[in-house]
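Structure incoming, see below.
A single protein chain has been removed from this complex, and every other one stays in its place.
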Amino acid sequence: MARVVLTPNLSQLAGGETEVELTASTIRQLLRELGDRYPELKPHLDEGVAVAIDGQIYQDAWLEPVPPESEVHLLPQIAGG
Amino acid sequence: MTRLHVSATINGDPVEFLCEPEQTLLDVLRDELQLTGSKEGCSSGDCGACSVTLDKRLVCACLVLGAEVEGHSVETIEGMAKGNKLHPLQQRFLEHAALQCGVCTPGFLVAARALLETNPDPTERDVRYWLAGNLCRCTGYDKIVRAVLEAASDIRAR
Partner (left out) sequence: MATTEETRARAVRPNLTWVGTRPVRPDGVDKVTGRAKFGADLQLPGMLVGRMLRSPYPHARIRSIDTSKAEGLKGVKAAVTRDDFEDLPSEFVPAGEMLVNYRDMVRNVMAREKALYEGHAVAAVAATSAAVARQALSLIEVDYEPLPHVIDVLEAMEPDAPLLHEDLVTAGVEPPPEAPSNIAKRLSFTLGDSEAGLEEADLVVEREFTTRPVHQAYIEPHACVANVSEDDYAELWCTTQGHYVVRAFCAKLLGLDISKLRVTASEIGGGFGGKTVVYLEPVALALARKARRPVKMVMSREEVFLASGPAPGTHVWVKMGATRDGRITAAEAVLKYQAGAFQGSPITPGAMCAFAPYALENVKVTGYDVVTNRPKVASYRAPGGPMSEYAVECVVDEIAKTLAIDPVELRLKNAAREGTRTVYGPKFGPIGLIETLEQAEHHDHYRAPLAPNQGRGVACGFWFNIGGESCASLHVNDDGTVTLTVGTPDIGGSRASLCLMAAEELGIDFEKVQPIVADTSSLGFTFLTAGSRSTFASGLAVIEATRDAVRQLCRRAAQIWELPEESVRWQDGCARSEESEDAPEPLSLAELATVAGKTGGPIVGHAQLNAQGVAPSFGTHIVDVEVDRETGLVTVVRYTAIQDAGKAIHPSYVEGQYQGGAVQGIGWALNEEYIYGEDGRVENPSFLDYRIPVASDVPMIETVLVEVPNPRHPYGVRGVGETPIIPPLAAIANAVESALGIRFSELPMSPPRVLAAIHEGAGTA
């Protein structure tokens, strides 16, 4: 099971949960799983979030594997100048 | 509006053109003569991207009227390299990576050449004050100043 940590803004939309444990083999599965569990979160996940798996930040990488026991953070997408 | 007929020397060549009375030299160079190496960054003489020389005097082409160059000689960036030989300033700008986006580069080169023609052995301070009328937002000026100092030394050694 991956341990998913939510930022305070996302946590508000997940009934106040700050950490969620779930099983997913890819980022896409993980986001779908979260959206199913917390429907209020879904629009924000659809808009696009960055996903950090064990420290490495991924943007728009649905197919990236999520290893079991990994630590996952959902963060805002980052742009730049 | 009647267009004015103007004869001038541009980069050593005799040139005739027609221009509106209110057209600037920069408009004429860019729009009438297709010499787009001189850039328009402000049209108020603040950025130096349109630097050219008028009878060897450094001017902002955006502050000179096209009609004013009648009978005079204008040098632009397009006349700086001779055949396939780059001017030492052009060469040193390349070697020192003294440009990033490159839009201010023609103005800096023309201004720097005017400096070296009046002062062949400038100090760093001389270079910085002479080029204070040319804005560069990319480089922080460091590599530009180094390139000018080195080109000056190249020219003195010739």
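A few points about this structure:
For reference, chains read A and B in written order, and residue numbers begin at 1 within each chain.
Here, a residue touches a chain if its C-beta (ideal position, glycine included) is under 8 Å from a C-beta of that chain, and two chains touch if they have at least 3 such contacts.
Predicted, not measured: the structure shown is a model, and the values here were computed from it.
Which of B:10, B:58, B:74 or B:131 touches the hidden chain is settled by the complete complex: it is B:131.
Contact between subunit A and the unshown chain involves residues 5, 7-9, 12-13, 47-48, 52, 54-61, 64, 71, 73-81.
Although one chain is not displayed, its contacts with subunit B can still be listed: residues 1, 20, 22, 30-31, 34-44, 46-47, 49, 76-78, 80-81, 86, 90, 93-97, 99-106, 109, 124-125, 127-129, 131-146.
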